[in-house]
Structures are given as structure tokens and as C-alpha cells.
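The structure follows.
Yeah, one chain of the complex is gone here, protein chain that is, but the others are all in their spots.
Now for chain A:
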């Protein structure tokens, strides 16, 4: 059967079997391998992409079911000019990833969380990622990364304007944070 959907802003049409899962459509047919696939039981959440703006587990959606819908993957998270989304910057700065396997799904879920609630509490963040498994970081740094993104809705200031001390932001996130104006009304 023929499926047509918009993936990261571009319309794509392919001939597929009805039984093809969306995760395999993205990876194998479109070469978008940022979306990972880690279980067969809808438990690990590493395959999370957006369908019509909402996170879904793409291993539990048929490509056929996504036809006619708008899909966004981690490849479509950065801004058009190449600037990383604040969530991506947060994961870089606050050690939100180690092996990176769970990271695309985590970023898609937490970006959607911030879109709905720009000032989530720590428990809101933990609740949002509760359907996702990370075998490396232990979640504390993931939560910290999301908080960083919430506190920096426009991302980091361009590198040229940053203090030299912030040139190695991953090792000194506190110094970087201190250099940033904290938006009023941020999560306490």
C-alpha cells in the first residue's frame, strides 16, 4: 500500500507493506536512524517520535496508521539554521547522555513536555519520562538537562558572547548557569 506523511516538514510517499511499523519506516525506508528501537514490548521509549505534535512510541504505530499525519523525529528537532534546540543543548551541557541510545526519545518527550508546560517541576519531568528507560545515566542528569532547557527557553547565548569560563560548559554547568540570566517565573 502507499503511505504519504510529512516527516520533519517534508512530504514523503512510499510503497510499504501494511504490517510495517513506523519505527522501521523511519529508519529503513527514510534512513532517519536517530529514532532508535530497543524493545518489542512498547516499554523502553527509545523510539519516541511526534505524531501531530504528541509523543508516540513509533514501534507501536503502523506506518499505515501514520499516513496522512505529521511526524517529527529527532533529526527535525534542531532549528532550521542548525542551532540546537535548548533541549539538545541541555543534554550536552548537563551530561544528559552517556551512550546516547535513549537520548533521541528522551529529547522528543521532554521537548513536548516543555511545549505544554514551560516550567515543569522535577516530578513533572520524571513523570514525563517514566515510559522511557535509560541504562546509563540514572536519570538525575536527564532531569537536570530538562531543567536547564526550561531555564533557557532561547538556548545558550552564542559562544562568542560567553564568558571564557563557560567554554567547557559540560564540566562546569553551574558556572554556565550562573552566567545566564534566569528567566522570571522559572520552576522553583
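The rule is simple: a contact is a pair of C-beta atoms (placed from the backbone, for glycine too) under 8 Å apart; a residue touches a chain by one contact, two chains touch by 3 or more; residues count from 1.
By our rule, contacts and distances are computed from a predicted model.
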| item | value |
| --- | --- |
| Options "Sugar ABC transporter substrate-binding protein", "Type I-B CRISPR-associated protein Cas8b1/Cst1", "Spore gernimation protein" or "Carbon monoxide dehydrogenase medium subunit": UniProt name of the undisplayed chain | "Carbon monoxide dehydrogenase medium subunit" |
| Option touching the unshown chain, where A:1, A:99 or A:140 are the choices | A:1 |
| Given A:18, A:100, A:138 or A:153, the one touching the chain that is not displayed | A:18 |
| Missing-chain contacts mapped onto chain A | 1, 17-21, 24, 37, 40-43, 45, 48, 54-57, 60-62, 64-65, 109, 127-128, 130-132 |
